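The complex is shown incomplete by one protein chain, all other protein chains being positioned as in the whole.
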Amino acid sequence: MAYRAAVVGASGYTGAELLRLVAGHPALEVTHVTADSNAGAEVAALYPSLGAEYPALAYAAFDPADVSGVDVAFLALPHGESQRIVPDLLDRVGHIVDLGADFRLPEPDYEQWYGEAHAAPALLDRFAFGLPELFRDALAGADHAAAPGCYPTAAILALGPLLAEGLVEPAGIVVDALSGVSGRGRGLSAPSLFSEANENVSPYGLLTHRHTGEMEMALTAVAGAPARLLFTPHLVPMTRGVLATCHARAAVDGLATEALLTGYRAAYTDEPFVRVLDDAPSTKATLGSNAAHLTVRFDPRTGSVLALCALDNLVKGASGQALQCANVLLGLPETTGLSTVGLAP
Amino acid sequence: MAYRAAVVGASGYTGAELLRLVAGHPALEVTHVTADSNAGAEVAALYPSLGAEYPALAYAAFDPADVSGVDVAFLALPHGESQRIVPDLLDRVGHIVDLGADFRLPEPDYEQWYGEAHAAPALLDRFAFGLPELFRDALAGADHAAAPGCYPTAAILALGPLLAEGLVEPAGIVVDALSGVSGRGRGLSAPSLFSEANENVSPYGLLTHRHTGEMEMALTAVAGAPARLLFTPHLVPMTRGVLATCHARAAVDGLATEALLTGYRAAYTDEPFVRVLDDAPSTKATLGSNAAHLTVRFDPRTGSVLALCALDNLVKGASGQALQCANVLLGLPETTGLSTVGLAP
Amino acid sequence: MAYRAAVVGASGYTGAELLRLVAGHPALEVTHVTADSNAGAEVAALYPSLGAEYPALAYAAFDPADVSGVDVAFLALPHGESQRIVPDLLDRVGHIVDLGADFRLPEPDYEQWYGEAHAAPALLDRFAFGLPELFRDALAGADHAAAPGCYPTAAILALGPLLAEGLVEPAGIVVDALSGVSGRGRGLSAPSLFSEANENVSPYGLLTHRHTGEMEMALTAVAGAPARLLFTPHLVPMTRGVLATCHARAAVDGLATEALLTGYRAAYTDEPFVRVLDDAPSTKATLGSNAAHLTVRFDPRTGSVLALCALDNLVKGASGQALQCANVLLGLPETTGLSTVGLAP
Partner (left out) sequence: MAYRAAVVGASGYTGAELLRLVAGHPALEVTHVTADSNAGAEVAALYPSLGAEYPALAYAAFDPADVSGVDVAFLALPHGESQRIVPDLLDRVGHIVDLGADFRLPEPDYEQWYGEAHAAPALLDRFAFGLPELFRDALAGADHAAAPGCYPTAAILALGPLLAEGLVEPAGIVVDALSGVSGRGRGLSAPSLFSEANENVSPYGLLTHRHTGEMEMALTAVAGAPARLLFTPHLVPMTRGVLATCHARAAVDGLATEALLTGYRAAYTDEPFVRVLDDAPSTKATLGSNAAHLTVRFDPRTGSVLALCALDNLVKGASGQALQCANVLLGLPETTGLSTVGLAP
């Protein structure tokens, strides 16, 4: 007998990706899909790719009463909407996995980076930060999860082992990251147009991208000291994929690339979704999979460490990670329904 | 206990795609991968996307003795190579599924379209044409299969129901088809370069593309009368996907789009990998899946029928179809290990 | 002293492309740019690519009084808007070049294909069809021009010589054409999103695309007999470029590819923007230029002729052609300010 799942906000890209993944999950079944703006439409009409698996499923407007009793509710909503509905949803469902940013940060950090008061601050600590590789214990003990975004997932996985071991300075970190256009979602906006994004590289959110707060919070937890970084995202002409190129200054003498690689392999040895590579990772190898590919280098010329992480922003950076969290919350094997094989070429 | 499979020519794109698919097949296990030009290399070095599933697998040079006893050998070789090795391989393995063109056509057709004598003509009728949707009976009774190429699969599925019912003239058919660049394989050539193919549409093989013979042979069989068509392929700037846009002249009075759609739905009602859509199909909805999406129209203005088919050239157009054939040959459920869900966006 | 030009609807892609081209035109100067939805915005804000040439130019709301007295007004407006403003504009400016569909078709054809009555039918014959290569005389004698769209330009140039010489049947023509996404303009819509269009081929407008009427009208004029064709457009993942793949049935005996190529070269020998190639044309070779590249084949197997034409949809398919028309109307050398060199790779 399968667990029952609702996908709230199922007409966007992360919602659709959840439907794709759950279709291959042997113990989970989607019983509700909601999408206020597309209520009444069939999933197959918006996503012909899903028509064979969900031939009759249609979007409904969200009503907390409808989804009462599901084992897990995935919230794939625009920023700010989760905090509006979670208070009424929390006691109606077994578990919530929020794919948005609403329940990732402590209240003051949330206000700093999002420039507004949180609507449900009392519920923030009901959600564990949903990055199992680094925060599995907290997640396993929680009822609900706030899965981190694609950029933070890549940056935190790349830098985590360095900070955990105190090998680099927690301040002065640089994260330059590249994202495919699906990271902007299915909403209509000029920068998301093919003719604007194609054959183009666009840095954006200079100095102030909100994911900075998430990265600093998680890396501070890992480091045990305040992490401080400058994050610069770039839009690149591909649909999926995130690459984080991270720079940190050595905090100890005697660093060497080989030893760093060995350390990374040890740190992630039990992680089914993390692969530490000798060579530079590239995003395409992770396409459609829940894998994160990493490598690390020490540069003796500049005394700095370079750490790189590639992943699929819609899978390990969003819906795959949410499903991985749900597996933990439901007590299922963590890899259930999740692939490590990329669609390449 | 799993069946044992060899992939001969496993370093090319269709070979790698077989490895991706078999990784998710519960009753098949890859025991041998050969690639003369990459002998000794690890699969994970060429395809980091496969590293998690095949961490230690390495390519060997092809030796028929090595693969003796496997239940199925997939041949993913450049044109002309299968006919060299099949004579020595045929009695050593349970089944052969050839992804190349060597065993698809009768001897005279082969010579006409490929401009050379076949090296093993006596073995041609040991291979059934591996398009289960239209030739399942012959396939089920055969030992070996020659899976059709991506363009023929799309064109034959699109036109088959029309010709089977005698609704269109078997001559004067036009097939204009578009393919992603992976259809050219992993070989190095200028038209396959990103800087040449990107932001470009290139028709090629004008009048003489070899897949014409395959289409005409299969459609002749379906029609029971000589099919004759002009096929014009175009390279378009995407990695995967084939779309066939097919035109045929009405052979009967009273055609109408609605009735044609109904007929197509009936013709393919039991086919798990064929979806007949009301709307125009597009390739992306099939990405990574074994699905073919079709639609059909009657144009009263010109008295012609328009039939369209979209699929993933590396899956339903190559490796997925080969796996589907292997399932039939091995007596497994035909859908085992094959998905109908596309990776979109 | 330069002629003065207004670009009405200058914030869309064809408007911006006009600004790009006029920046290199020695005898034309843009004095007004209008864009109701972007009134007040600077050109350089919407198009940083134009910032160096138009550092201070800003869009104004359209007011016919403002543009009174310009030598030429280019109308780069959404369908249906030109016919609303032309009545009040016609006597205020030297020449109008309309890039839209409003003044291309005779009244009954307009109503048939656009499904609505024309708002200014009495003015239709004040506009010549702006395809100089085939209709130069009429254009040279006119005050105003209606430049054809990208698909019709490609199809008409490809098929024109065949129909002019009576070499093919005017009925039963098939035009399958491919377009880059910029052909959809800068408006926000889901199919124009990068994540939808990338790695995708989408046929659309099946049986009923409005450009059919334009093609049939022009080819009928060339043939001196009613031309009838089925036109199927496809969206392909590139920004610019149109390719028309055209099929027609031979009407005479003895056709041969060599003779057809010779005939095409003769037909277009004096045309600076048409190149007849031995090989198949591809869109990228025309990128950013006003060139159309063609080839032609006779297929003895099927008794049909295949004619192909590639061009840049925003240049020879829109703004370049409009500028070419303006040169004719103003009595300037027709090639002024227009390039035949493509940006490749």
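Letters are used for the chains, namely A, B and C, taken in the order the chains are written, and counting of residues starts over at 1 for each.
Here is the rule we use: a contact is a pair of C-beta atoms (placed from the backbone, for glycine too) under 8 Å apart; a residue touches a chain by one contact, two chains touch by 3 or more.
The structure displayed is predicted, hence computed values, not measured ones.
Engineer: Pick from C:His32, C:Lys284 or C:Arg297: which residue touches the chain that isn't shown?
Structural biologist: C:Lys284
Engineer: Looking beyond the chains shown, say which of C:Ala16, C:Leu105, C:Leu131 or C:Ala147 touches the absent one.
Structural biologist: C:Ala16
Engineer: For subunit A, which residues lie in contact with the unshown chain of the complex?
Structural biologist: 171-172, 174, 176, 178, 180, 195-196, 198-204, 206-207, 228-230, 232, 234, 236-241, 243, 245, 247, 249, 280-284, 287, 295, 297, 299, 301-302, 304, 306, 308, 310, 345
Engineer: Given the full complex, what residues of subunit C touch the hidden partner chain?
Structural biologist: Against the missing chain, subunit C presents residues 13, 16, 20, 23-24, 47-53, 182, 186, 198-199, 239-240, 272, 275, 277, 279, 281-282, 284-289, 291, 293, 314, 339-345.
Engineer: Need a quick check: the contact residues on subunit B for the chain that isn't drawn.
Structural biologist: Subunit B touches the chain not shown through residues 13, 180-182, 184, 186, 188-190, 192-199, 237-239.
Basically, only the chains that are shown with their structure count from here on.
Engineer: Based on mean C-alpha positions, I'd like to know which chain lies farthest from subunit C.
Structural biologist: Most distant chain from subunit C: A.
Engineer: Of the chains shown, whose Cα centre falls closest to the middle of all protein Cα atoms?
Structural biologist: The most central chain, going by mean C-alpha position, is B.
Engineer: From the C-alpha centre of subunit A to that of subunit B, how far is it in Å?
Structural biologist: 36
Engineer: How many angstrom lie between the centres of subunit A and subunit C, each centre taken as the mean Cα position?
Structural biologist: Computed from C-alpha means, the inter-chain centre distance equals 45 Å.
Engineer: Can you check how far apart subunit B and subunit C are, centre to centre, with Cα atoms defining each centre and the answer in Å?
Structural biologist: For subunit B versus subunit C, the centre distance works out to 38 Å.
Engineer: Could you tell me which residues belong to subunit C and also touch two or more other chains?
Structural biologist: Answer for subunit C, listing residues that touch two or more other chains: 180, 195-196, 198-199, 237-239.
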